[in-house]
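A protein chain is absent from this complex, but the other protein chains hold their places.
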Amino acid sequence: MVGPNIAFWIIALVMAYAGVRLVTTRNVVHAALYLMIVLAGTAAIFLLLGAEFLGWTQVLVYIGAIVVLFLFGVMLTRATYGESKGLDNDQRVLAATVAVIVFLVFAGAMWKAFGASTEIVLEKSTTVSELGRDLMTNWVLPFEAVSLVLLASLIGAITLARRDDPEHVRDRGVER
Amino acid sequence: MDWVDYLIRSVVAVVVFAAILGTCTLLVWFERRGAAWMQVRVGPNKAGPFGLLQTVADAVKLLTKEVFVPDSADPLVYRIAPLLSLLPAFLALTIVPFGPGFHIGDRYVPMQIADLNIGILWLLCMSSIAVYGYILAGWSSGSKYPLLGAVRQSAQVISYELVMSLAIIPVVIWAGTLSTSGIVEAQSRYHWYVVPLIVPAIAFFVSGIAETNRPPFDLVEAESELVAGAITEYGGVRFMMFFLAEYTNIITISAITTTLFLGGWNGPILFGTIAGWSVVPLWGLFWFLLKTGVLLFVFIWVRVSLPRLRYDQLMTFGWKIMIGVNVAVVLAVSFVIALMEQGALPMFWAPPGR
Partner (left out) sequence: MPIDAYYRSYLQVAAVGLLGLGLFGAMIGLAKVLQPRRLSDLKSSIYECGVEPLGDEWSQSQVRYYVFALLFVVFDVEAIFVFPWAVIMGTLSWAALVEMVIFILILAVALLYAVRKGVLRWI
């Protein structure tokens, strides 16, 4: 299969470029857009590997929700048009070290799993029903834990953003 | 698969694409002429018979406007934003089965551009990408009112996207598949899903109206009060693209409502052959277009009839009523299906083959 390999390299190069631009651009919204490209590339690689549901989940959750959340955050705080100052800091050496270590760990894991093979060998794509059956039988506990994680994150979000003004008190049925 | 099959599929794609553009033109005309008719006005009547060429004239006018970028805009993002609105609008229609596939000789002609395994989730993905069209249009304009409009609009769209996904889940439970053609097949064996799933059907259509920013949910670009929301700074051909995307989205919502709840291309076949040729697939196309057309009419009808909501009403309605009711419906439907599986309820409403 040559096609998927070519597609992989194109996606990988686009992702690498967008990743570099993501950290070098001076504009917050542009950075969010480059992040969106990187995430879309990840989704494309999932699709390429036959993980259809996972790929589109990536689009729905990360591109459709998380980056929108980032953009809302940018609209909320005072990000100016054009270049923003103060987006840079002195941690470059540390960041580079961490990046190299993470790269080595991932590369090692992949080498251990696949060796020198560069072929994508797939018979069929994973269907949603297979995924669902697996989720409901083998992974029930993590699945239920997810709902608790979501609940906790929601409570956290509400606690952070809640206003305790008189209107609220009234909303809870207590007279001012 | 050889080149003939690829050719057939390309022709289907091009025909669908042309049909979308044509329907958009007609829809814009009907929006104005039909609204005028409902409001006892005359409406556009100069260009062509019944003013039918009015949309074409408008398109030509917009195409001959100057293409420029405002000084304070972010040039690149400003140029990309219309594409991010237009492209998902077209792509969302690829999963709609317009009719039953048929054979010419031994060649199979599908009446659907792509039958994705992920099926109906594709619609949600495309609408989540389309949010960027607005949010980036508003931000990149470099103007404060479009920015406000963009945030308001995207908050509205994501809220109702949630309602939409919750309204789809009962259909998926009932049909046991995500594939749009599979859902239509399941409805052809028994009943249309609008019968047992009337609440999700209404919720889906209403959230579709909200997703496309149509009245009574058009409070971001309330034409008579605010200017045009996120796309205030857009003019000429770029404005036309947002316009085209909006109308394509209306067609998509109508077509997908038909597919999910109104039986898709299912309908009575009144006669089978004309001069020895089988016309059965054409009946499928006919019933599909008829149902979609009725829903398009409802879009315009609702626009003419209902007053605009306030933003707080919109959000309260979406989050408290729509989401609450739909979560309850998901639970109820799964219990009903489970009871039918156990034989505690007659299989009256479930498709056979379960």
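Note that the chains are named A and B in the order they appear, and that numbering of residues resets to 1 at the start of each chain.
Heads up, the rule we're going with is that a residue touches a chain if its C-beta (ideal position, glycine included) is under 8 Å from a C-beta of that chain, and two chains touch if they have at least 3 such contacts.
Source: prediction; values computed, not measured.
Asker: For a quick check of understanding: of B:77, B:240 or B:296, which residue touches the chain that isn't displayed?
Answerer: B:240
Asker: Consider the whole complex, including the chain that is not shown, and state which of B:28, B:77, B:113 or B:230 touches that chain.
Answerer: B:113
Asker: Looking at the whole complex, which of B:34, B:51 or B:82 touches the chain that is not displayed?
Answerer: Going through B:34, B:51 or B:82 one by one, B:82 is the residue touching the chain not shown.
Asker: Can you list where subunit A touches the absent chain?
Answerer: That gives, for subunit A, the contact residues 3-4, 47, 50, 52-53, 57, 60-61, 64-66, 68-69, 72-73, 75-76, 78, 80-81, 122-125, 127-129, 131-133, 135-137, 140, 143-144, 146-148, 150-151, 153-155, 157-158, 161-162, 167-168, 171-172.
Asker: Please output the residues of subunit B touching the missing chain, sorted low to high.
Answerer: Residues 1, 9-10, 13-14, 16-17, 63-72, 82-83, 86-87, 90-91, 94, 113-117, 121, 141-145, 147-148, 151-152, 155, 158-159, 161-162, 165-166, 169, 172-173, 176-178, 227, 232-233, 236-238, 240-241, 311-312, 315-316, 319-320, 323-324, 327, 330-331, 334-335, 337-338, 341-342, 350, 354 of subunit B touch the chain absent from view.
Convention: only the chains that are shown with their structure count from here on.
Asker: Under the touch definition given earlier, write down the residues of subunit B that touch subunit A in their complex.
Answerer: Residue positions touching the partner: 72, 74, 77, 116-118, 121-122, 124-125, 128-129, 131-132, 135-136, 139, 142, 147, 150-151, 154-155, 158, 161, 178.
Asker: Where on subunit A is subunit B touching in the complex?
Answerer: 27, 29-30, 33, 36, 52-53, 56, 59-60, 63-65, 68, 71-72, 75, 81-82, 125, 127-128
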